[in-house]
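Every protein chain of the complex appears in place save one, which is left out.
Labels run A, B and C following the written order; every chain starts at residue 1.
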Amino acid sequence: MNLEEKYFSNITSRERAIFEGAISMGALFHQFIGTPVSVNTAKDLELSISKSFQLQPAIESVNISINLKKLEEENTEFNYVSLSGEMLDVEITSKVADVKAIIKIEFIEELNYPLMYVKKIIE
Amino acid sequence: MNLEEKYFSNITSRERAIFEGAISMGALFHQFIGTPVSVNTAKDLELSISKSFQLQPAIESVNISINLKKLEEENTEFNYVSLSGEMLDVEITSKVADVKAIIKIEFIEELNYPLMYVKKIIE
Amino acid sequence: MNLEEKYFSNITSRERAIFEGAISMGALFHQFIGTPVSVNTAKDLELSISKSFQLQPAIESVNISINLKKLEEENTEFNYVSLSGEMLDVEITSKVADVKAIIKIEFIEELNYPLMYVKKIIE
Partner (left out) sequence: MNLEEKYFSNITSRERAIFEGAISMGALFHQFIGTPVSVNTAKDLELSISKSFQLQPAIESVNISINLKKLEEENTEFNYVSLSGEMLDVEITSKVADVKAIIKIEFIEELNYPLMYVKKIIE
């Protein structure tokens, strides 16, 4: 089967780069939100999230930084927290043909919301 | 803040419809995979998934059908299964300005993979 | 196979009621945290969570209440939130032979933590 032709010929490479990056960003958020995390385990969790989502179609890199300041603000009696959208700062780079899309999530205080948007497209 | 202008002026309405639909599809999959489900609870779960993801930005409708035949094939001693990608058939319609995008996931036997793709764009 | 004899003969009915209820409570939390929810969809989500986890072994009932006041406090620009441990008030009743265990999760401000504990055992 020619997968590209059958399923993706109705969109451009640029559109597909946006599509694949957006899927992985939505996926990453909803897979890992709730994971127990502390200052001591944050680096390992970042690495594991990054490696896991680089497996998905067209994903070239996943740069993730868990906000340790936010983590400490939300710290609990048991010295760990559930990973939340407020702590996530992620950039996913997808590549389709010659187009790269950088999809970003960051917490926007003004919206009280972890916003996902297209940071940049390189053609 | 003008959210649209600040974060989304670098992509077209068509691209943003694809973007928002793709986020919600990735999110839906990774939020609900693993949920206990049986033939008796499938309808309630479908309804709840649909209502939950209609809350996300630009999502107009979420049509979801859990494949009961697959569910029964994977049935366990305890008469329920963990929701898996093989059982999911979903169409998410996003709308941005005058553009609608229909994003689909369906399990493709030939790929042994629950493929997400853009089914249709209506401009 | 005699499942009970093979896997559960090393613990009492009381211990197994605690065991099964605790599994389902840990499961419920980590399955549904992150789900998009608003004041309008909370009831449907509660119902779906309840029905889903009643499927698990030995679970008799799942009473769940999403704290709408907390939900509104955390509300976002997009008029929904990600379900968090701070909003969850759940009681799961498990039953093994003649023993019922009621497992509870509630958010304890003093601990800044959604604590799970055994509320009551009825023998």
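The rule we apply is simple: contacts are C-beta pairs under 8 Å (C-beta built on N, C-alpha and C of every residue); 3 or more make two chains touch, one makes a residue touch a chain.
In this text, all values refer to a predicted model and were calculated from it rather than measured experimentally.
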> Of the residues listed, A:34, A:85 or A:114, which one is in contact with the missing chain?
Replying inline: A:34
>> From the list A:8, A:29 or A:53, pick the residue that touches the absent chain.
In response: A:53
> Going by the touch rule given at the top, which residues of chain B touch the chain that is not shown?
Replying inline: 29-30, 33-34, 74-78, 82, 84-85, 110-113
> In the full complex, which residues of chain C touch the absent chain?
Replying inline: 1, 3, 7-8, 10-11, 14-15, 18-20, 22-31, 110-111, 115-118, 120-121
> When the complex is taken as a whole, what residues of chain A touch the one chain not shown?
Replying inline: 3, 27, 31, 34-38, 41, 44-45, 47-49, 51-53, 55-57, 77-80
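Everything below uses one rule, namely that only the chains that are shown with their structure count from here on.
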> Which chain's mean C-alpha position is the greatest distance from chain C's?
Replying inline: A
> How many Å are there between the centre of chain A and the centre of chain C, using C-alpha atoms for each centre?
Replying inline: 28
> Any idea how many Å lie between the Cα centroids of chain B and chain C?
Replying inline: 25
> Which whole number of Å gives the spacing of the CA centres of chain A and chain B?
Replying inline: 18
>> Two or more other chains touching the same residue: where does that happen in chain B?
In response: 3, 27, 31
